[in-house]
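Every protein chain of the complex appears in place save one, which is left out.
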Amino acid sequence: MSGKEKIITVHLKLWRQKNRSTKGFFEEHTLEGVSTGSSFLEMLDQLNEKLIREDKAPFAFDHDCREGICGMCSLMINGQAHGPERATTTCQLHMRSFSDQDTIVIEPWRSSAFPVLKDCMVDRTSFDKVIAAGGFTSVNVGNAQDANALPISKENADLAMDAAACIGCGACVASCPNASAMLFTSAKISQLALLPQGKVEAHKRASKMVEAMDELGFGNCSNHAECEASCPKDINLSNIARTNREFFKAKIFSEKE
Amino acid sequence: MMVSHNYLTSSIGKKQIMAITGLGLVGFTVSHLIGNFLLFLGPDAFNTYAHTLTSNPLIYLAEVGLGSMFLLHLVLAAITQLQNRAARPIGYLAKKSTGRGETFASKTMAYTGLILLAFVIIHLINFKFGSVYESTIEGETVRDLYKTVIEYFSNPLYVVWYCFAMVALGIHTSHGFQSTLQTWGLRHPKYTPMIEIIGMLYAIFVTVGFSACAIYCYLQN
Partner (left out) sequence: MSFNLDSKIPEGPIQDKWENHKFKCKLVNPANKRKYSVIVVGTGLAGGSAAATLAELGYNVKSFCIQDSPRRAHSIAAQGGVNAAKNYPNDGDSVWRLFYDTVKGGDYRAREANVYRLAQVSNSIIDQCVAQGVPFARDYGGYLANRSFGGAQVSRTFYAKGQTGQQLLLGAYQSMMKEVGKGKIDLYTRREILDIVVIDGKARGVIVRDLITGDIERHVADAVILGSGGYGNVYFLSTNAMGSNGGAAWKAYKKGAGFANPCYTQIHPTCIPVHGDSQSKLTLMSESLRNDGRVWVPKKEGDDRHPNDIPEEERDYYLERIYPSFGNLVPRDVASRNAKNQVDAGKGVGETKVAVFLDFKQAIERDGKDAIAAKYGNLFEMYQRITDESPYEQPMRIYPAVHYTMGGLWVDYNLQSTIPGLHVLGEANFSDHGANRLGASALMQGLADGYFVIPYTLGNYFGTNDLEKVDTTHPEFDKSEKEAKERLEKFLNIKGSRTADDFHKSLGKIMWEHVGMARNEAGLKTAISQIQKLRSEFWTDLKIPGETDEVNIELEKAGRVADFLELGELMARDALMRPESCGGHFRVESQTDENEALRRDDQFAHSAVWEFKGVDQEPIRHKEELKFEYVPLTQRSYK
């Protein structure tokens, strides 16, 4: 745009897999004429236009808002979730982060809780199941009191907001050496535990959500912190610490099983 | 007050038990190291310490406690490792660290742990169940553990292996120490950096401390 754009050629190594039950493989393509001002996904659009013209199957990947907020896009790019830039989703990644003749390896999120549906599209419904287990306040419409009836310290409100910024993309799971979903799960537990509206059920919530997470086949957190480092929304590890506390309290102090 | 039945099987429960047993082992390691420092004061001081320790009937209780902590730590580590492997059946072709998260220590916990397991077994065979010499201190016959120690460390290869294992211990605990606190929910933007430094200093302390003892013993020959 500002005259800084270049046209480059990239070599792509893509994971192709027909569906959930077939085996996948890597396929190589060379794509010419990529503008460094394009986004990474626009580069893949360009690839797909080319593939369709050549009567080849287009490459399937998830994406929707293309402005870094819906959490639909994924992709392990050269071994890093959402690519090399910090706090960036794949849709916000631009081709200026790459050089002419670069080889780019594109893989799906790898986790037994995220089965591959096709190519690099994965099934992340296990995240929804974690939320359904307790990631809410049990308030029905009509129950609410006036919004200003309970003051909330700005510090806690801000911390809750930082945790709530999670977009549920799954990069934490993908980048975790153990494929653990602790950062995702803890962001919600933490957000709601920080607010008086969520405190009522904080222990039960921590207990239920962690149980659901464990059952879904995610790995165990061992504090590598790769999740935090690759999170496009900079969700903090202190959410995991808070969850550990809430969970312990739930398990130790609750008089009910 | 009671612990829910599924606490131990949950990911966090396992981790918290691993953390607490790890912390127990850290405590044991420190006391062991302080005992080892008596090597520098000569055979009598060291042997008296060893004798006092082993002749106390409570030692059996302590050994059972220590042994179960170790086993629990080990078994939980093995279970989580297996689960973590199952959580990602197909690995990445090009996995690359961000450089902002995982460390050499965190990535190698299983390996350093295995080295330590081997070390502990050898260590027990050598020193607990190994050669028994006797010596007399103030008219009392005691085991001359000092002699056994000096004997083993006369072999430079043994010293190298020992120091290697201690480096593994340092690496293992450098991640383990701060990980323990995180697992127990002790994380705070103000204090966590300090905790990380303390963990690192502790790791250096045990590695250097034990290795120094080994090298000192080698030099006694």
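Should a chain be cited, it is by its letter among A and B, assigned in written order, with residues numbered from 1 in that chain.
By our rule, contacts are C-beta pairs under 8 Å (C-beta built on N, C-alpha and C of every residue); 3 or more make two chains touch, one makes a residue touch a chain.
In this text, all values refer to a predicted model and were calculated from it rather than measured experimentally.
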item: Chains still shown that are in contact with the chain withheld from the display; value: A
item: Contact partner of the left-out chain, one of A:E28, A:D100 or A:D128; value: A:D128
item: Touch list for chain A against the chain that is not drawn; value: 1-5, 18-19, 35, 37-39, 41-43, 45-46, 49, 52-53, 55-58, 60, 62-72, 88, 92, 94, 96, 117-118, 121, 123-125, 127-128, 131-141, 143-148, 151-154, 157-158, 160-161, 164-165, 167-168, 191-192, 195, 197-198
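The rule is short, and it goes like this: only the chains that are shown with their structure count from here on.
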item: Chain A - residues contacting chain B, complex; value: 13, 26, 76, 78-80, 86, 105, 107, 110-113, 175, 177-180, 182, 207, 210-211, 213-214, 217-230, 237-238, 240-248, 250-255, 257
item: Chain A contact footprint on chain B (complex, rising order); value: 1-7, 9-16, 80, 83-84, 86-103, 106-107, 109, 175, 178-179, 182-189
